[in-house]
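Left out: one protein chain. Kept in place: all the others.
Then we have subunit A:
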Amino acid sequence: MIGGVFIYNHKGEVLISRVYRDDIGRNAVDAFRVNVIHARQQARFPVVNIARTSFFYTKRSNIWLCAVAKQNINAAMVFEFLNKMIDVMQSYFGKISEENVKNNFVLIYELLDEILDFGYPQNSDTGVLKTFITQQGVRPVTREEQTNVTSAVTGQIGWRREGIKYRRNELFLDVIESVNLLMSQQGQVLSTHVAGRVVMKSYLSGMPECKFGINDKITVENRTKTQLDSNNPNNNNTTNPSTTTKTAIAIDDCQFHQCVKLSKFESEHSISFIPPDGEFELMRYRTTKDISLPFRVIPLVREIGRTKMEVKIVVKSNFKPTLIGQKIEIRIPTPPNTCDVQLLCMKGKAKHKSSENAIVWKMKRMGGMKESQLSAEIELLPNDKKKWNRPPISMSFEVPFAPSGFKVRYLKVFEHKLNYSDSETIKWVRYIGKSGLYETRC
């Protein structure tokens, strides 16, 4: 169980300190500062153990968030909690910065009291929290509201209150994927995977029940099977796997928001749920097979003597010509003994950032099936001591499709009491493919 939560600024001064359990002493706050924040070597592990106490921490824009525990607790749970806490704080007061934390410390203590009880994580849903932790100071609460809050917190559907009404029933669905890649010099894919999220923003009246369909391999196969079975009950052998594999994808693992009825998912493989009001993350998934890589980087590095190096980079976009990739940035590391860099590129802007030891090449947008080139001449100061082990070239981008091939097949809304039909709700679906760690060795 989490023994306490501390928040520090970049200098290691304590901004927030909340201790939940007696086994965490006062010196734990200092121990973390001394051993991690002020450590000589930069700490490389997200969990450190100092004097039999575990410290789990993350850093968000110069703010250290640290959870401590004396017991052997589930580290993944702690990090999930820390990230959730960041989300909650962000939704309350925007960007996490020293200034904001200082200005809202009363609120943060209040939140910490609510989302952790004796070290056990409680309801951390922003929507629900906002119903009873407000920034407006104390106002008289009517009896009705009181019961509402109570039922919301204690009831079966803790994430949605009753009596929500919208004039226009609308929902937005974002499929956000991040592609991770490590490619060898010769263009051989060494490792790749996609981590995706389905984020839903719902503005629906009443207590709607939704059903969500995706092109998951198992579901699709089930469906085709049942279809075939119903169409052709006498012949089971005519299922054609080739038609299913084209459109369906293999999801390695996935996880759902608490509102999804897992029992139904297990038995029928259908995703049905009553959504919370507002924005939430419906599911997360991960795929590793059949990923269409949006960009390919072809590096060409030549060392001419001890004082010169020539680098040529070709970027090819590898998606439909009708689509356009955005926010493209390629980062080419330079040796530490660089003195000067001459750059020449056909498209976009390129610059040598000496503070980061890298050439940064930016392009606002790039169409599908195009290619672009950059050449650089790097002058070096002769240095025979250390051999430079070339770090990989990394790239970041945004494309308007899902590189894993993930497709939303349907999203149906049923509301029995209020009687608005599925066809009356307005639905928006958007696919965004982003880069994760997208690297090519050179």
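The working rule: contacts are C-beta pairs under 8 Å (C-beta built on N, C-alpha and C of every residue); 3 or more make two chains touch, one makes a residue touch a chain; residues count from 1.
Keep in mind that, in the parts below, contacts and distances are computed from a predicted model.
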{"item": "Undisplayed chain, where the name is taken from the UniProt record, one of \"Potassium channel domain-containing protein\", \"glutathione-disulfide reductase\", \"AP-2 complex subunit alpha\" or \"Fructose-bisphosphate aldolase\"", "value": "\"AP-2 complex subunit alpha\""}
{"item": "Option touching the unshown chain, where A:34, A:218, A:381 or A:418 are the choices", "value": "A:381"}
{"item": "Hidden-chain contact residue, picked from the options A:27, A:62 or A:326", "value": "A:62"}
{"item": "Contact with the hidden chain (one of A:34, A:218, A:262 or A:339)", "value": "A:339"}
{"item": "Contacts of subunit A with the absent chain, listed as residue ranges", "value": "10, 42, 62, 336-340, 354-357, 379, 381, 383, 385-386"}
